[in-house]
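Here is the structure we will look at, set down as structure tokens.
Of the protein chains in this complex, all but one are displayed in their positions.
The block that comes next holds chain A.
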Amino acid sequence: MAAQNLQSVPAELTPEEDAAGQAHFDRIIAEDSRIEPRDWMPAAYRKTLLRQISQHAHSEIIGMQPEANWITRAPSLKRKAILMAKVQDEAGHGLYLYSAAETLGQTRDKMMDDLIAGKARYSSIFNYPALSWADMGAIGWLVDGAAICNQVPLCRASYGPYGRAMVRICKEESFHQRQGFEILLELSNGTPEQKQMAQDAVNRWYAPALMMFGPPDDDSPNSKQSMAWNIKRFSNDELRSRFVGMMVEQVRVLGLTLPDDQVRFNEDTKKWEHGPLDWHEFQEVLAGRGPCNAQRLERRRAAHDDGAWVREAAAAYAAKQSAKQQKEYAA
């Protein structure tokens, strides 16, 4: 297995080796260069990355569900094709990210088990329901838009496999965001019912999308260390403010409005500001009490369990084939 060769779970090292490893690591971080899987790294760095990358992978996989919900009902064949391709891209993103996480010493099976057992987190945004076709537009425009703001800086993350996975993911995400924008634009210029559908979707997804950047800076305990390690480059509030500025411009082109009358550009701080967000709701959804938490996990569990016999069959077949080849080789 390639992942096993890359794994750098440390064997017992002497204190001298640890000290040398730490010095090497510190130098790489100071030079803003990249840590690779075989390099020495602090246990906490490994743990932080593993948590972040696996959560990101899980978000891609769970995030397939709200959009898959509309594949069979997409209102035109062209939109159906675009949506199918998008959800398929998300499965692909999940795969690269699980692979990147595997280089830190965790198997994909274990990560999947943790997800299904409810032990691992994924982005809370996917615990909101996709109720209308316009949600395919709002998810693309707002949710993927917020994801891009978060993820573009991650292309420079200090851990090599993560940064490289993010480069490819960001390219596809920006394509998805444009598709979402285009769906909303078409609806906004359509019938009054279609325009209403678009506005309703923007109203529902706006605040949850802003909360995707995480809690306010003074309430985000892990951010500081992640920034020191060159994993995170900008604070939650900084990214959120940038995102609001982008949306303000784009929503005008759409001919829709943001459901926030307190959005403004602060001339003193040179930053975009927005109205208050319901952080209690955020904590509730995070704690498992969102509209779709149970549904999303159950769907993932059902797909995993229903497919167990297929995975067992594939493994058994592969083992038989390999035994047969070895026998032929020996003969």
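Quick notes
One rule holds in what follows: a residue touches a chain if its C-beta (ideal position, glycine included) is under 8 Å from a C-beta of that chain, and two chains touch if they have at least 3 such contacts; residues count from 1.
Assume contacts and distances are computed from a predicted model.
From the set "Ring-1,2-phenylacetyl-CoA epoxidase subunit PaaC", "Binding-protein-dependent transport system inner membrane protein", "Cytochrome bc1 complex Rieske iron-sulfur subunit" or "Aspartyl/glutamyl-tRNA(Asn/Gln) amidotransferase subunit C", the protein name that UniProt assigns to the chain left out of the figure is "Ring-1,2-phenylacetyl-CoA epoxidase subunit PaaC".
Residue A:193 is the one among A:193, A:218, A:268 or A:328 that touches the chain not shown.
For the options A:87, A:138 or A:256, the residue in contact with the chain missing from this view is A:87.
Contact between chain A and the unshown chain involves residues 61, 64-65, 68, 71-81, 84-85, 87-88, 91-92, 94-95, 98, 133, 183, 186-187, 190-191, 193-194, 299, 302-303, 306-317, 320.
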